[in-house]
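For this depiction, one protein chain was excluded, whereas all remaining protein chains were kept in their positions.
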């Protein structure tokens, strides 16, 4: 008797009758059994997406994907991927001087909460080298100024290619990326913005929030696009505040929200729960 | 060309390979298209449950259910039901003197938030007759004391039968039901308990909570069983409180939690999102 | 022995040493005892505010206020008011067609949660007359169109004056008020905006929120100023949403947030917990 492995299938394609039956039959044909399934169809653009866990006799994921794709009742614009369920997404973290998101991601990865493989930490400063070292993760210093931005980004992309990085996380990285880099990494680069977007775009959002006298502050994790602070939102959360909090207090409170929201977004991405439809995301729970 | 109708299928059965494929093929065979699907398999008891919305050429729901059941790869212990998606569950509300849950359910029903058909309000007091009347719902007074409990419960069951009631909601009904009645209505009677179960079972939970000095109070909606305050939990929520709140303050704050939790539980039941496995519930979001 | 009454003192004045001692001594001189006290000093504008509950032999509140004011170590820009603690703020509610905030405020008032005296409901439509009638509150219909706006607002101000209204609540009132009316009612008119300001100002915020793909929606209660959607924020809250919610779903979910936030703001105002400093509010908990 052959061994059995758990797999994770993600599918995005034009909506049409019979897709679920086709996939379910395909998996039955592979000798498999569906463990869980989530699906959604966005009416405004008639696009279907599905995330399915199944177990089957151990086979090559790409071969299974090809078999399943052939059985679909649609022909074009199909994104169908199969991974082993315990696949860990190769990930690179970018930071500057703030350490709370970095520490949180490293801790959760270390504790087994995040199915990622953190291959390195890149920073434009040296400050957080020790934090990376404590978790035995390589730390690469790539300084950036106006004149060296293009070189620095080229160096980053070299690292991404060399280490097969599939996810870049801006864990409070304080440099604006070029449009070109955003496009190259589209769909695989996540940022944490320290405000409840679309409120308080731009710089110093906690000061903006204080000035406006808001009673709730928040943070937003989103995919990075060339349009700053406008990329598709992955997750958001908030915390209540009062008149007695100073802008510095808001920043302290905000750190807790930032690290929780960013870690949820990274987990959702690494667990392949997110689908992008134009400017919006589907995030299966 | 025939008309199309949206249907809602719920299925609970022993777990086995091929169930999703069987249902998906069955629906394709009926000319249908799956709109959404949620499924869960409880490993500890190897039972599978599924809630699927689909559209298909208009047919008799029971006939479709029989067809789909025949296609399943399991034989026994199958609960498979098909309803038209816009089906409204015939519902009876029971109250005593507290009005907040009653008002909330009537309002949400009136506003179209709850797919129920509220056929009557039953109470052991006259106090809330006007509230029912404001929403043009019949109000039936069934007084209860130690000597008349059996008669009162018989009268209630008569109403349930006569009006084809499928869901009874105890919206702060302050009488304990007999074990026999609990069994007769098992799985179709929901209670709101004004504490965060399993903390503070029994009477006067807000006083108990105050005595214990808790910093968060809650409410719990659950199916009623003969085991008081121990039925399967459907939903719970909480609100933060402080030392400055008196037991009466806790009761006021608790009212908001109670009405939100109860309305969510009623909606989940009426939308057929809940499956019971022994003492626990699966509630699809 | 004279009777004792509970009083509520509010004070806003320039910050200076000795204010608390002066008030505490003044109350001791009146034979009183402080029950609770909250105070805050806004450093950026060096203004102090205080809310104190005390009991004292029954006296005229205005006379006590004068005595206490005389004892202060500052001379100008003093707002010091004493009310009996059980004072109920005369209130007028304005609505259009949405009924959820109106029902919620009437219910909470009826249940004793809000120290207001709701003297009438004013609307530019007839739809909600029955809701007001159910609570035995007078309903005044003041139709508004482009040509009659000035007349309608004059009629409103007549009612405000005639009935000694101290608080006007826009409970989803769908007309924009003139700058002149906003100024006349400044500091005593509260609006509920159905978004998490400053995000999604203007019309159809739930559609805006859906378009942007946010994962949390909110509502904001604020004082009305001539600057639309920019008045000082009193309270805000949020609810999590997902990709599966339509704009209509967001509106339904938002209703619960709106009514909770508005009722909290009205209660805070009526309990005299709010102080306005420029564009921000202090709200004592």
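Letters A, B and C mark the chains in the order given here, with residues in each chain numbered from 1 onward.
Criterion: contacts are C-beta pairs under 8 Å (C-beta built on N, C-alpha and C of every residue); 3 or more make two chains touch, one makes a residue touch a chain.
Please read these numbers as outputs of a predicted model, since none were measured by experiment.
Visitor: Among the chains present, which touch the one that was left out?
Guide: By the stated touch criterion, the chain not on view contacts A, B, C.
Visitor: Which residue, B:153, B:235 or B:256, contacts the hidden chain when the whole complex is considered?
Guide: Considering the complete complex, B:235 is the one touching the chain left out.
Visitor: Who touches the missing chain here, B:180, B:248 or B:279?
Guide: B:279
Visitor: Tell me, which residues in chain A touch the chain that this view leaves out?
Guide: Missing-chain contacts on chain A: residues 99-100, 103, 107, 111, 113, 130, 134, 252, 255-256, 260, 285.
Visitor: Take the complete complex as the reference. Which residues in chain C touch the chain that isn't displayed?
Guide: Within chain C, the residues that touch the unshown chain are 17-21, 24-25, 27-28, 32-41, 285.
Visitor: Could I get the residues of chain B that touch the absent chain, sorted low to high?
Guide: Residues 40, 42, 196-200, 211-216, 218, 232-238, 240, 242-244, 279-283, 285 of chain B touch the chain that is not shown.
Heads up, the rule we're going with is that only the chains that are shown with their structure count from here on.
Visitor: What chain lies farthest away from chain C once each centre is taken as the mean of the Cα atoms?
Guide: Checked the centroid distances; the maximum from chain C is A.
Visitor: Looking only at residue numbers at the chain A/chain C interface, is the share used by both copies over half or under half? Answer same or different.
Guide: same
Visitor: If you tally contacting C-beta pairs for every chain pair, which pair wins?
Guide: A-C
Visitor: Please report how far chain A has to rotate so that its Cα atoms sit on those of chain B, a copy of the same sequence, as a value between 0 and 180° in steps of 5.
Guide: Superposing the C-alpha atoms of chain A on chain B needs a rotation of 180 degrees.
Visitor: How far is the middle of chain A from the middle of chain B, if each middle is the mean of its Cα atoms, in Å?
Guide: It comes to 37 Å between the two C-alpha centres.
Visitor: Can you tell me which residues of chain B touch two or more of the remaining chains?
Guide: In chain B, 285 touch at least two other chains.
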